[in-house]
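The following block contains the structure, expressed as structure tokens.
All protein chains but one are shown in place.
Then we have subunit A:
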Amino acid sequence: MQDATAVVNDVPDLDFEGWACPVPLRDVPSVVMGHGGGGAMSGELIEHLFLPAYGAAAAADLGDSAVLTVGSGTRLAFSTDSFVVKPMFFPGGSIGDLAVNGTVNDLAMSGATPLFLSTAFILAEGTALSDLGRIAQAVGRAAEDAGVRLVTGDTKVVEHGSGDGVYLNTSGIGVIPPGVDIHARRALPGDAVLVSGDIGVHGVAVMSCREGLEFGTTVESDTAALHGLVAAMLATGTDLHVLRDPTRGGVSASLNEIARASDVGIELVERLLPVPPAVRDACSLLGLDPLQVANEGKLIAIVPAEDADRVLAAMRAHPLGRSACRIGSCVPDHTGMVVAKTGLGGSRVIGLPIGEQLPRIC
């Protein structure tokens, strides 16, 4: 055991002039997990690899959902998303629910009414057909609940070891009603920032049953299709400026994206954030920030401040928005940045998550 006196007497006068740090690790030469994390690394991949490679064929921003005008001015929303969640089944849902709701929500965030979905399965050799059956049933149920038709599909199998269970891609098409113009670039200083309910729930539910991390929790994934809630918000007649479903990277990633796209600052009030106790405790245990944890059935809305109460009332009247609340405002200061007022009265910048969320050592 350490002897304290020995410590005191043994220490030489160290030369702190020589304190040094290592050279930088430059960009990684191959794909790492963080490239799919939805944070800064994913963004760099799009900006520096995909967009230059696609050249003139690429649309401007390759966002979550594209708005396409066809024929006599009908606007279609088009979106695609791949699902590789592990484990495939988790408290409150499965990869099947996520694959339908995820794409439906991407469409809904542009104000579209989702209509048609494709499903493409990539299956690992050896996957139990009973598991695939459960997932397919979940896809069917979720699509029926969301009122979308599954119109085309594809199935491929990869050799054992090349994949992992079931990967699922869905693409979707919806129609945007006339007069609706919802986009990440439309946030204005003074706008209110609303959230439709408790945050961090899905991420904690999935983490709670991940291998090696099983912890007792009653948290179930919040996966849900949000277009009904969006329709209720649109029915108030309010000019909704921005909608986002804060999935990977959580509320933090969505708000950072909006702040940059709209060139506004966003100010959150930490004590107003709806973080359920089970999520707060799990995050505290793992050293994670609830603002960076994924959601699957929540949306963020940026609306004119004078309409905030009306929109909130409509959200609260909908089953998926019962605990909707205002969490902050858009401000003219610190443009492109999200800043939270802490419970004690200090402030902190809410950064964009870099890659994967890593539990801290202690």
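Note that in this section a contact is a pair of C-beta atoms (placed from the backbone, for glycine too) under 8 Å apart; a residue touches a chain by one contact, two chains touch by 3 or more; residues count from 1.
Following the convention adopted for this analysis, contacts and distances are computed from a predicted model.
Missing chain, UniProt protein name: "Hydrogenase formation protein HypD", from among "ATP synthase subunit b", "Hydrogenase formation protein HypD", "ABC transporter ATP-binding protein" or "Sensor histidine kinase MtrB". Across the entire complex, the residue among A:178, A:319 or A:345 in touch with the chain not shown is A:345.
Seen across the whole complex, the unshown chain contacts subunit A at 1-2, 4-8, 10-16, 18-34, 40-41, 212-213, 271, 277, 280-281, 284, 286-287, 334, 337, 339, 342-349, 351, 354-355, 358-362.
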